[in-house]
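Every protein chain of the complex appears in place save one, which is left out.
The chains carry the letters A and B, assigned in the order they are written, with residues numbered from 1 in each.
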Amino acid sequence: MVKFEIHDLNIWFGSLHAIKQVTMEIQSNEILSIIGPSNSGKTTFLRTLNRLNELNPRYKISGAVELEREDIRRLNIELLRQKVGMVFALPLPLPLSIFDNVAYGMRMHGEKNRKILEEKVRETLEKAYLWEEVKDRLAESAFKLSGGQQQRLCIARALAVRPEVILFDEPCSGLDPISTAKVEDALVKLKENYTIVLVTNNVKQASRVGDRTAFFLSGELIEIDRTDKIFTAPRDTRTDGYIRGKFG
Amino acid sequence: MKNPHRTQRIAFFFLLLTTLLIVIPVGLIVVIIIQKGLPAINWQFLSAMPRQGMRAGGILPAIVGTFYLVSGAVTFALPIGLLAAIYLSEYSKGNKLTRLIKLAIVNLAGVPSVVYGLFGLALFVVFFKFGASILSGSLTLGIMILPIIITTSREALESVPQSFREVSLSLGASKWQTIRHIVLPNAVPGILTGTILGLGRAAGETAPILFTVAAFYLPRLPHSIFDQVMALPYHLYIISTQVPNVDEKVRYGTAFVLLALVLMMNLVAIIIRYKFRKNKKW
Partner (left out) sequence: MRKFKEFIIEKLVLLCGFASIIFVGLIFLFLLREGLALFKTAGPFNFLFGKNWYPISEPAQLGILPLILGSLLVTVGAAVISIPIGVGCAIYIAEIAPIKIKEMLKAGIELLAAIPSVVLGFIGMVTLVPLVKNIFHLPTGLTALSGSIMLAFMAMPTIVSVAEDALYSVPKNYKEGAFALGATHWQTIWRVELPAASSGILAAIMLGIGRVIGETMAVMMITGNAAVIPHSILAPVRTLTATIAAEMGEAVVGSEHYFALFAIGIALFVISFAINVTADLFLHRDE
């Protein structure tokens, strides 16, 4: 089933043409990796899907982005962002306790019942493989966690609002290899219930976890295909060049 | 040939001299007022009505009056100033309009205090017919401290990292929820600092209250916001220039109380700012 459909997408920031004529689909319950050198438009593309780009006053867009056949610009923006969660490049806990970080989104959507909140917080922390490490210190500031724990907390926080899609923006860029492995494990498990779009600078990560992989270069979508195909028999020589480390 | 190192020594000497020319008088002012004012301070001076045409007795009504005026000013200016700061930091788009608003704030901060007095007289006392009253005086002082509150609050709001806003929005929180639950709580120390600085300014100003509220001699406490009151800075002005043969102790004592009040507020503001910087989590 198709989750996102993107047609002739163009994005500008002022005079900078950041995304050029991109057309693609994102399937339900897949992990789609997006690779490409820096400034190739990966993150901009990702932030289009939950309309976070709109925070930039110089942002302009043309073309269509549809979530389950509905134009996302016509959806209620808070509802869209509840359905399409995001995990950022650096671990970004809010300056709240561990518990309140996870509960934040639910509270904003009107959940006040302490029992339900406690239950959900536990459930999502378990899904993010963090519960055992933090169950006795939920009231502590989230800043006291290690970097890897913070990033898993951010995943839990995104899961807590029951999204259908989760956008990961280079989620391991600030982490050591062991923490990275833990996050990747979580990603693969999450696929069962969520659609995942993963922007990564790490080509190997894309090959490890992605069902499909898209290659962006200078704002253009060069190629999108099954991950094994992209890595064994890419159609475009530029894709080949990038994954072999010739540039980027 | 000129020796550049000798030139430098001479130049630095003069720079040090200019600094001392500011610092030493400031120190002297504070020392003189403490030295001569402190002995005048006792419970009776702070808690009694003035007597013998202000030549003796206490300064209670002036203290109470200043307290009322400052509370009134901040009650008016804090909500407006804070919302204005929220507009500038969270909603404005950085266009010509924003520039105009910033220019208006700069101008508001630069309007001479006596012109605020005139404005308060024309608008609140005469036009709105509030008369010379706590209400008129508080509103006038409130408008005067508005730029301080807006500027410091805006800085405090803008220093909250943009990433916090993005995280909150990405979780489906609305813009106002993000401001209310994430931005504001983390800007509280800065907003508090600005508010206290504004309070200190309002407590010390005389010209804006001259024609809008201040009573020359009123040895009783006010009953409503439509009463006139005495105020510390005006009282100091009166007993220094308008009333002959006032005991020196009463003058210095009043100056001491006023200065202590204002400096205390500034000190509290500085401490909050310092603690906040130290405890900052990001």
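Heads up, the rule we're going with is that contacts are C-beta pairs under 8 Å (C-beta built on N, C-alpha and C of every residue); 3 or more make two chains touch, one makes a residue touch a chain.
Note that the coordinates shown come from a computational prediction; the quantities given were computed from them, not determined experimentally.
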**Fill in**
Result, missing-chain neighbours among shown chains, is B
**Item:** Sole residue of B:Gly117, B:Gly172 or B:Pro222 that reaches the chain not shown, by the stated touch rule
**Value:** B:Gly117
**Asked** At which residues does chain B meet the chain that is not included here?
**Response** 4-5, 7-8, 11-12, 14-19, 21-23, 25-27, 29-30, 32-33, 79-81, 83-84, 86-88, 90-92, 99-101, 103-119, 121-123, 126-127, 143, 146-147, 150, 174-176, 200, 203-207, 210-211, 233-234, 236-237, 240-241, 251, 255, 258-259, 262-263, 266, 270
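The criterion applied here is as follows: only the chains that are shown with their structure count from here on.
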**Fill in**
So, in whole Å, the Cα centroid of chain A is separated from that of chain B by 48
**Complete:** chain A partner, complex, touching residues on chain B are 93-94, 162-174, 177, 181-182, 185-186, 281-282
**Item:** chain B contact footprint on chain A (complex, rising order)
**Value:** 50, 52, 55, 57, 78-82, 85-86, 88, 90, 92, 94-95, 104-105, 108-109, 141, 143, 154, 157-158, 161
